[in-house]
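With one protein chain held back, the other chains of the complex are shown just where they sit.
To keep things simple, chains are lettered A and B as they appear, and every chain counts its residues starting from 1.
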Amino acid sequence: MSEILQVKDLHTYIGQFHILQGVNLTVEQGGVTCLLGRNGAGKSTTLKTIIGLLAPKSGTIGLAGGGAGAGPALTNIGGRPAHQVARLGIGYVPEDRGVFVDLTVEENLRLAERKRGDLAAKKDWLVKLFPDLERFWQQKGGRLSGGQQQMLAIGRALVPENKLLLIDEPSKGLAPIVVEQLAGALKELKRQTTIVLVEQNLWLAAAVGDRATVLDDGRTVWAGVMADLMASPELQNRYLGVGRAG
Amino acid sequence: MSGSLFLTLILNGLAIGMLYFLVAVGLSVIFGLMHVLNFAHGSFFMVGAYVGLAVFRRFGNPAIGTAPTWSFFLAMLAGALACGAIGYVVERFLIRPLYKRPLFLVLLTIGLILVIDESVKLIWSPNSQGSVIVPGLAGTVQIGDQPFALYRAFLIGFGLLMMGVVWWVINRTKIGIIIRAGVQDAGMVQTLGINVREVFTLVFAFGAALAGMAGMATAPFMGVFPQMGGEFLLKAFIVVVMGGFGSPVGTALGAIVLGLTEQFAPWLSPQWAGIAPVGMMVLVLLLRPEGLFNLSGRRAG
Partner (left out) sequence: MAAIKRFLRRDGKLWLLAALFLIGPLPRLLAGMGLIGPQDWLPTHWLQRSTDIFIWAIFALSYDLLLGFTGIVSFGHSLFMAVGSYAVAIGVMKLGFPLWAMILAALLAGALISAVVGSLSLRLKGHGFAMITLAFAEVGHVLILKGSKITGGEDGLSVTVPLWMASRINGYYLALLGLILAFILMRRITRSQFGRVLASIRENEDRAIALGFNVTAYKVGALTLAGMIAAFAGVAQVTVGSRFAAASMAGSGPTIDVLLMTILGGVGTLTGPVVGAAIVRLLSYVLPSFASASPLFARWPLLLGVIYIATVMFLPAGVVGASSSRLKQVFGRLVPGSERKEAA
């Protein structure tokens, strides 16, 4: 398997605060890589730095095919503006979902088109994945429930041909039944694209995750196979602050 | 108050409201999208009038302040183009480096007032320019016992047309979707692969162009003089505060309400009518800072 993304020794400041202090993250082609850690460990900041909303102070963000030649070699995309990063084929679903409340579902999706016709080509597939989107096609984003907004946010990241999705805590604030639906959708998605998933909900992470990277205090402290993490209550206790139940 | 007087007051209010809309809509969208409170917007308006007037006079007789009707439309276009170009340069080279320092951004636009206003005085003299008469739109029609200037009827029609154009752009085009989304969260729009900075420049230039067009449209109505920028800036602020920042529909309603208020307030109290517009602005800011007509109820800024 080859790497699609390789983050090395990433440091990011927000204001004068040194948030990321050496994040390493390797994402293999295909499947779901979970980015785990306690509150404030730097998970969301890592995603924001990769997508280009925050500029790294040092370190590299290597993306396969990020160069002009679009070959398999890794190119450092650190510090590029977000729109350029996105156009390299990265979709981003932020923690607050970033649904535009004054725009209809259709307009939210159209906004993500990188060329005319992207949405038309994907619409059937999208509404099969998230049937609610079709039901509320002409409704304002602000009228949707939290779960529907999450579906819309993920659906929006699927409109253009993205080879990598960065999804930040999709389960946040959702009812367990909705989280289960979400898990089903993510399992379906990971067959076709690569996903980096920030998640506090270990059940969801375990259900869809293949590999995991754990951050603590802005540093990478563990990386490996998701199943190993789930099999080790001690690791979970040390890095994630969860009890033995897991 | 007779019915025909009432009707003319309403029509007069609508006519001037259309001018307010043209000036204010750019100010509103620019603030909603980029959080730039552009104090130089009134100066764009004034430059549009001066550039337009220069073009208008090239085709006519300066002594009597008139030129063929078609050259008036050409003049409006010239005012819009000139201000669009100035707006482009200002956003690209002066405002863009300051997005990370919003305080200094406001201070910069105040400096622009000085530079633009004084440049206009340098080029065209600080004096008021003579009257501007558009032959095809001169004269009055009779509404009952009240005369009503034909030019004001034209303003109402033209303003409605421009409202329609703005509505169509905002609600029916991709750029409109980007603008409405950017008013909520420009950073998120950017993560979707859209170069928001380019959209900022475009919107700033387009807003300036509308203001410039409004400047020339105002010329036959109340003349051309350096202080017109400051006067209309204040009016535009009042409109935008009432309509809610970033909402073109709110701006349209606010502009019409301000236009009507200015017509009807003197009828209530000739001496204190002048205080009504700013008084409304104070009240709206105190009681409903998100704007009277901001339908989504969100606060910008």
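Some notes on this structure:
Basically, a residue touches a chain if its C-beta (ideal position, glycine included) is under 8 Å from a C-beta of that chain, and two chains touch if they have at least 3 such contacts.
The model shown is predicted, which means the values in this text are computed figures rather than measured ones.
Checked against the full complex, the one of B:P97, B:P135 or B:G164 touching the unshown chain is B:P97. In the complete complex, the residue from B:I16, B:L112 or B:A217 that touches the missing chain is B:L112. Along subunit B, the points of touch with the absent chain fall at residues 31, 35, 37, 94, 97-98, 100-104, 106-108, 110-115, 117-119, 121-122, 230, 234, 237-238, 241, 271-272, 274-275, 278-279, 281-282, 285-286, 289, 301.
Following the convention adopted for this analysis, only the chains that are shown with their structure count from here on.
Centre-to-centre spacing of subunit A and subunit B amounts to 43 Å, using the average Cα coordinate of each chain.
Put simply, subunit A touches subunit B in their complex at residues 51-53, 81-83, 85-87, 92, 94, 98, 100-103, 107-108, 110-114, 142, 156, 160.
Within the complex, the subunit B residues that touch subunit A are 174, 177-178, 180-181, 183-185, 187-197, 296.
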